[in-house]
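First up is the structure itself, then whatever we jot down about it.
Apart from one protein chain that is not included, each protein chain of the complex appears where it belongs.
Up next is chain A:
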Amino acid sequence: MIFKATRLTVAAALFGAFPLAVLAQDFTPENPECIAPANPGGGWDFTCRQVGKSLQDEGLLSKTVQVVNLAGGGGGVAFAEVVNKRNDDNDLIVAASTATATRLAQGAYPGNTMDQVRWLASVGADYGVIAVAKDSDIADLPALLEIIKNDPTKISVAGGSAVGGWDHLKVLIAANAYGIEDVRKIKYIAFDGGGEAVTQLLAGSVQAFTGDLSEAKGFVDSGDIKVLAVLSPERLEGEFADFPTAREQGVEAIGANWRGFYAPGGMSDAAYEAWVSKIGTLYASDKWKEIMKTNGLAPLDLQGAEFEEFVAASVQQIQDISREIGIIK
């Protein structure tokens, strides 16, 4: 504890010593690198590759961003590597998402906390959906939650994350908002990814599905599943405009799987500001809007200090729910 406190003091002293307003142009990464803390193909990998490529295409970086896949421990290996070995690397950014915040909140990165790194910016959000099979009798979200309220054994909800993971928490957020007291009774079945969960939904092994909009999109388009609610503050645009939000059905639940980046805790302020401004500029570009659209990403425009606060709030919310369902003490 004493050590931790000392470290915080030192960090505070360091942050205080440097003025934050340094010109962004002062810094250009020599060998820009993006760590995707998972194997190729997942969301983190996508974040690194798309942002890395777009930064170069838009002329914000002259060099190619090297994407390094450092899988393990649900992002914990990469987090530990950044904190312990590359703490003052100015050329490095790391892809993160709600999953990162969830694991930090639940202490699943042994010995690591969110203030050991600097949070750069978000590049979009993937809102949660709750869906049922297309031939299900359940018509809307309140109907589903009412069945669960009366007899939780009747509904098995399938999702792609572990118990206590983000897919699980989304259901609990919705159940909480509906007024279900004992959320621990809700049956959540963890599958290896959203695809497998949807397959089991279609097979009739489970009755409901919780996941992200982007992974559910293909199954909606093919007419296999029926989206009961999107956990976004307002209806989304374009092809997603048909999906009702949970809010308009009287369930005050919002669940966004944000995507963004963090940087090493010892990154210089000049470098930090430069990265924040580059990612911010990219976010505002038309090209990025196009990429968000094709990949089912909804807007989430947060940079620098704002993003840092957002992540802190997100960690706090997850910690509260996790404590309630007994995942952490």
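Just so it is clear, contacts are C-beta pairs under 8 Å (C-beta built on N, C-alpha and C of every residue); 3 or more make two chains touch, one makes a residue touch a chain; residues count from 1.
One rule holds for everything that comes next: contacts and distances are computed from a predicted model.
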{"item": "\"Lysophospholipase L1-like esterase\", \"Thioredoxin family protein\", \"NADH-quinone oxidoreductase subunit K\" or \"Tripartite tricarboxylate transporter permease\" - which is the UniProt name of the missing chain", "value": "\"Tripartite tricarboxylate transporter permease\""}
{"item": "Option touching the unshown chain, where A:Phe27, A:Tyr178 or A:Phe219 are the choices", "value": "A:Phe219"}
{"item": "Positions on chain A where the hidden chain makes contact", "value": "39-42, 45-46, 49, 68-74, 76-77, 80, 106, 108-110, 153, 156, 162-165, 187, 189-193, 195-196, 199-200, 202-206, 217-219, 221-222, 224, 294-295, 327"}
